[in-house]
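One structure is given below, represented as structure tokens, and several questions about it will come after.
Our next item is chain A:
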Amino acid sequence: MPTDMPSTPVIEVAGVTKTFAGVRALSDVDFTLQRGEIHALVGENGAGKSTLIKVLTGIHTTDAGRVTRNGNISTIYQEVNLVPLMSVSANMFLGREPRNRFGLIDRARRDADAAELLRGYGITADVSSPLGTLAVGEQQMVALARAVDANADVVIMDEPTSSLEPREVETLLGVVRKLHEQGIAIIYVSHRMDELYRICDTVTVLRDGVNVHSGPLKELPRIELVSLMLGRSVKEIESHGTTAFGEDHHADAEPVLQATGLTSRPRIDGVSVTIRPGEVVGLAGLLGSGRTETAKAIIGALPVDGGTVLVAGNPVARTVKASTRAGISMLAEDRKTEGIIPNLSVRENIVLAALPRLSRFGVTSRSKQDRIVDAFIKRLRIKVSSPEQKVAELSGGNQQKVLLARWLCTEPKILLLDEPTRGIDVGAKAEVQALIDELAREGLAVLLISSELDELLDGADRLVVLRDGSVAGELEGDQLTREHVLKAIAAEVTDDSGDHAGSPQHSR
Partner candidate 1 sequence: MTQATTQAAPSTAVSAAAARTRWLQDNGVYVAVGVLLLFNAVFTANFLTVGNFTTQLVQAAPVLIVALGMALVIGTEGVDLSVGAVMALAAAIIPLYLGAGWLMAITMALVVGVLAGAFNGFLVAKVGIQPIVATLALLVGGRGLALVIANGQLVQLRDPTFLSLGTDDVFGIPISVLIAGVLALVIAAVTNRTTFGRQLVAIGGNRKAATLAGLPVTRVLIGVYAITGVLAAIAGVLATSRLAASDPADMGLLMELSAITAVVVGGTPLTGGKVRVLGTVFGVILMQLVRATLIKHNLPDSIAQMIQAAIIVAAVYVARERR
Partner candidate 2 sequence: ETPTTASSEGPAASAAQNQSAGPGCARSKTGYPQIDLKGAVVGFSQSEKEANPFRTAETQSIRDEAAKRGAELLYTNAQSDLNKQISDIKSLIDRGAKLLIVAPLNSDGLQPAFDAAKAKQVPVVTIDRKVSSQPCTDYLTFIGSDFVEQGKRAAQQMIKATGGNGKVAILLGASGNNVTVDRTKGFKDGIAGTPGLTVVAEQTGEFDRSKGQAVMEQLIQSNPDITAVYAENDEMGVGAVTALKAAGKQPGKDVKIVSVDGTRNAVQLIADGSYTAVVESNPRFGPLAFDTLEKFGKGDEIPNTIVISDDEYDSTNAAQKLANAY
């Protein structure tokens, strides 16, 4: 039995090389996963992590090298990879549906089993409704429940926590520990250092498709790990803090954005947000509390039952076009379905929203485009072989940067950022955070939605906390601490009696 021979690795990769249309994603990579270990796989955006995983699972063929698997692998891929139109329970049991005695799918049992399993992950959604109606984070938990439930020897998680907020992250880490206790090996990809150090035993660092380090994680100081990932010296990195946000911004001017009483039933109800030029307002809340919907309501992408939006005191029609013209831009949360235009080049994706401004009489100017695109690729350090590369070929983080560039080149007055650093590596994250800071300093009004509390606390001047689609409180100055936010977010902590129903926005 292989189980009594702990020396037999469950996955072994030797000298694997993988090339995509000229891009070398993996270059002579060796990688070993021991039975029962939690192995962190880290690296900058585009370092080749997801590619390595797809090689391990056999989705990608290799150009050279050898892959040996000694067990069943179950994978949660980076982008939520389930079927949005199918029900939650159908997704969970796809391929292993419970049958009745006629060999037909037992739907009642499938629903019941799914509901019960999901309860263990803190999800209480209707399992017979289409998966797509769930928030991204909830979908991620469904994917997790599905993958973990399979009878696997290895569970691979590619950035499982990127769309989760603190409470869900804890749940997930609990699951990981449980799996570990059962002797299941885990490959864990994340850009969040805290998580890695809390749960991982070993680490493999990829840089530009090369394995630059494999070894125990605990002995590796954080700063050294980051230095390995970035290929920069420890000293260089030490000069930065945990996040790259600077000091608070002055924000005493008149509000540039006044959104009042935004209501879109049943998701948000009477949400009001005000932002001044140069101010970063954070939007905090649990998964599904209505943050995304609030942002969408502001930009006019969500049909609303009520509420007004004023930009610099003038009302704006509730359409994306009108909002864009008035100077509002939004970086969408789900970059795959709402962000990139996969077939188009990086250049075209960047200039998309600003196209009319870069054209004369409807005829586009290539030279103007090139100038802007080059500038943004440099400024945001987007990793591309050329601006003409298809955006679909970029790594997740680089796609995110392309989208940021798209919005920045419209020169907006108000920028709504829904999870702007999701799936972005440490280096890029710092760059994006610094950028937000810089933009605010230049007078831009920013609405920042993030599931990472640190990011919100450091980055925002003021926090609006949502709960169940309504504003549960606003925090400023001294109140901007972990404890305060958690209290406001989690109703059961602060709720002495019916505070929920009594929140100001409900009594319009």
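As a selection rule, all candidates are chains of the complex that A comes from, given by their letters.
Points to keep in mind about this one:
Going forward, a contact is a pair of C-beta atoms (placed from the backbone, for glycine too) under 8 Å apart; a residue touches a chain by one contact, two chains touch by 3 or more; residues count from 1.
Predicted, not measured: the structure shown is a model, and the values here were computed from it.
Between chain A and the candidates 1 or 2, a touch occurs in this complex only for 1. Residues of chain A touching candidate 1 in their complex: 2, 17, 19, 21, 58, 61-72, 153, 299, 301, 320-321, 323-325, 329-330, 332, 337-344, 348, 352-353, 355-356, 359, 362-364, 406.
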